[in-house]
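Omission of a single protein chain aside, the complex is shown with its protein chains in their original locations.
Every chain is named by a letter (A, B and C) in the order it is written, and numbering of its residues begins at 1.
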Amino acid sequence: MIMQRVAIAGASGYAGGELARLLLMHPELEIGALTAASSAGSPLGAHQPHLPQLAGRIIQETTADVLAGHDVVFLALPHGQSAAVAAQLGESDTVIVDCGADHRLADPAAWAEFYGGAHAGTWPYGLPELPGQRDILRTARRIAVPGCYPTSVTLALFPAFAGGLAEPDVVVVAATGTSGAGKALKPNLLGSEVMGSVSAYGVGGVHRHTPEMEQNLSAVAGVPVTVAFTPMLAPMSRGILATCTAPATPGLTAAALREAYENALKDEPFVTLLPEGVWPATSMTYGANTAALQVTLDERAGRVVAVIAIDNLTKGTAGGAIQSVNLALGLPEELGLPTNGVAP
Amino acid sequence: MIMQRVAIAGASGYAGGELARLLLMHPELEIGALTAASSAGSPLGAHQPHLPQLAGRIIQETTADVLAGHDVVFLALPHGQSAAVAAQLGESDTVIVDCGADHRLADPAAWAEFYGGAHAGTWPYGLPELPGQRDILRTARRIAVPGCYPTSVTLALFPAFAGGLAEPDVVVVAATGTSGAGKALKPNLLGSEVMGSVSAYGVGGVHRHTPEMEQNLSAVAGVPVTVAFTPMLAPMSRGILATCTAPATPGLTAAALREAYENALKDEPFVTLLPEGVWPATSMTYGANTAALQVTLDERAGRVVAVIAIDNLTKGTAGGAIQSVNLALGLPEELGLPTNGVAP
Amino acid sequence: MIMQRVAIAGASGYAGGELARLLLMHPELEIGALTAASSAGSPLGAHQPHLPQLAGRIIQETTADVLAGHDVVFLALPHGQSAAVAAQLGESDTVIVDCGADHRLADPAAWAEFYGGAHAGTWPYGLPELPGQRDILRTARRIAVPGCYPTSVTLALFPAFAGGLAEPDVVVVAATGTSGAGKALKPNLLGSEVMGSVSAYGVGGVHRHTPEMEQNLSAVAGVPVTVAFTPMLAPMSRGILATCTAPATPGLTAAALREAYENALKDEPFVTLLPEGVWPATSMTYGANTAALQVTLDERAGRVVAVIAIDNLTKGTAGGAIQSVNLALGLPEELGLPTNGVAP
Partner (left out) sequence: MIMQRVAIAGASGYAGGELARLLLMHPELEIGALTAASSAGSPLGAHQPHLPQLAGRIIQETTADVLAGHDVVFLALPHGQSAAVAAQLGESDTVIVDCGADHRLADPAAWAEFYGGAHAGTWPYGLPELPGQRDILRTARRIAVPGCYPTSVTLALFPAFAGGLAEPDVVVVAATGTSGAGKALKPNLLGSEVMGSVSAYGVGGVHRHTPEMEQNLSAVAGVPVTVAFTPMLAPMSRGILATCTAPATPGLTAAALREAYENALKDEPFVTLLPEGVWPATSMTYGANTAALQVTLDERAGRVVAVIAIDNLTKGTAGGAIQSVNLALGLPEELGLPTNGVAP
């Protein structure tokens, strides 16, 4: 077997580290160039001490020359940078995977409002579970990895909207671990501030993942869906727990809701609909490319309530990216991806 | 000055411990009997090692005889037990404070659905910030302390409903620290399970605090309010962060919303409306009898979004109880209660 | 390839869960019977929700009949129970692996003092890194898995004692995550008690792992070694960080110390001597069968100071057990075992 060779741009960050961790377990992908900006020249071990297998590898500059010649290039860069690097790489058969936001939003106005700067357009969206998306990814050479929150919310609600079971007026409140904010040196991300405390941020429709959630759910629903989204920072390193709720359509029963979710998810290798009465915990998915999901009908309030847990770095970023790459390379979708969490 | 003497029933639990901690700082209340059930006969230090001033005090049985003769009796007992103990104490001028659920719900049907067993009726509700409630508490001899979640949600939304600014279709998602679940020995409350993980529980309209939230908000709104409530367990010992959202009434502006909250809260000693753009963290209120609140208008989704942080054991239980007792005893409302948190 | 079939007794506990997690990634071992005591009859998913691949498997009773017919049997049982089960299994070619304490201590007096009850004798000790031990394990049919603390301390100090670089008067202080205490429902293990707090326990020579550390280090040193051991409980689910110190022998230099450790560890697949100046963190080894080690000479105090990090459930228990089983089955020692941690 000939291993396919992959490069990681942004290897010193959290998403880059998770890509490396997962790729080291992948039987058909091998790690080539590891690149970064300010960390170039230092060994990876100085930034990712949990990866002793790569400790001595020297990080290179993120340039088109260094990234050239790989079968797959993962771009784990701040938004606005992936598009520039991708442009430098030019047309090629290389699978280029943008783990950032640059190629997610189809609507230039939404891009301008939430990100600003030039709109790079869209690439095939790396969420195989979305109806029809798996086939698109099988031939994709460019992949836009979904945001971590949109991954969780879309998986939690697409069966409801695909089945016409919910009204398009969604409320989402989601807690994330601090790695979702990256390795940025900000006072509010210091351990002393985070431990023992849950905090809200980006409230009121201003979080950048909002239009991406709306784009996904609107496509499934066939009508415009609005999402009122409130993110929270929780005292844990990894994990997202999202509570996603929308008014139930008239006449919906609990049994019909359950059945719709069972049917929509029964063949999904990475999404588990939990037994009735069991609710998700992020620990169920720690370090795994999985989602743990539960749904119920709140008959008192007339709402569909879906709760989902993922690991923001794995299924929410790096694992989801590799899952899409597996499809693009014609490999089995599950290849090399952990399906069991690390717990307790 | 003659100190008034208080008893704590349930002194070995988390609510009882917090009552003791706060009462030790109170200049006009002194601690008399400390009682419990299975812990009776052991020193308080074996259960509350953070309270060295009381370490040698022996816990007594929770009986009417032991509790008699105090000016104030706090009942920090499992639901269903306070009403029985209160009945044994009989008619008297003693201020009896039920920190449990027995005397909160006015609707016997809601009691039967969510708690079961005999309905004990209602006592004056210990949330001085509710319009009109402060005066009621000044003459109360019986006080029903609100649940921790209803305290947070009611404080977060009463200005909106009092001002007619929101539709009565509320969605609440709230994260709590584990002390909210008490000292019960359950596997899901073990440190190994809780640390590094956020989990959902009691989803879909089944949490017992739901009807209490609806009762409070309906009274303020003047129409029936429904609440779709999802609680989460977060990896911290203390604190509640609640995101509370409802559709905005047509024509509401962000400025009008802000002004309504400023007016409603400007004289409240324990509720801080944060500066615009600052969002609550539970660490702001750690160990303090305070609430930190922010509100915004999500114009994209057309919703009022209020986020509030409290310490579930302090403002959410023991501190709120003492605040009401201060009123009932004719003392200054703030007396002896911490208004600054312990952070970082 | 024919998979070898393994049973796990004690599958509902933390050690049993970690064995299952690791075995699911092992290419030549497949999971057969999963057994327990009080949990028998329930699905594994009710106890190990992070293992969706096994969620529907029903836990059986721990009996000789159920365990019979496997190539490997792991006993992850409370001390005192493994010996009884092993006796029932009788003589056979099955590899029986005691993850408990029953077969670790050679000295009946030490067993009597620290554990009590009948002394079961010793089995080959499952720490391949100990000089000479790897060869013993290649032919073993019975394996005594070391305790988690003794694993860490022995790995940290054996190069010093093998090289005659330290006096036999050891002081160890080690912090463990709460999973080291198992799933027992004790108040001091509740999340509310553990989070935000480090505590000491078993101080003063009374911890059961003390004689095991002394047994290992004495064997390497060739003289009796005493260990003054203080364990601490830290607010994390997994991990041990052990600081191990002993007086330096006269004339020892920092360079000689470093060289001795480099030589002793250079071929070890799972033990990393970190670059000079880098000190271990338990996150480096989270979920991995690895140890991260650093050593220095405190010239001011004249002491060798070695600090080591392991995951108590992986290298400290389940991973170490599988490492030894790989040897016993003639498989590559590293087969199926993760060498990269899950971080951040």
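Remarks
Criterion: a contact is a pair of C-beta atoms (placed from the backbone, for glycine too) under 8 Å apart; a residue touches a chain by one contact, two chains touch by 3 or more.
Since the model is a prediction, treat every value here as computed from it, not as a measurement.
Among A:T139, A:S192 or A:T253, only A:S192 touches the chain left out of the display.
Of the candidate positions C:A33, C:L51, C:V97 or C:M236, contact with the unshown chain belongs to C:M236. One chain is missing from the display, and on chain A it is touched by residues 14, 177-179, 183, 185-187, 189-196, 235-237. For chain B, the residues touching the chain absent from view are 14, 17, 21, 24-25, 45, 48-53, 55, 179, 195-196, 237-238, 272, 274-275, 278, 281, 283-288, 290, 292, 338-344.
Residues of chain C that touch the chain left out of view are 169, 171, 173, 175, 190, 192-193, 195-201, 203-205, 210, 226-228, 230, 232, 234-239, 241, 243, 245, 279-283, 286, 294, 296-303, 305, 307, 309, 343-344.
Quick note on the criterion: only the chains that are shown with their structure count from here on.
The distance from the centre of chain A to the centre of chain C, with each centre set as the mean of the Cα atoms, comes to 35 Å.
Counting partner chains per residue, chain A shows two or more touched chains at residues 195-196, 237-238, 281, 283, 286, 343-344.
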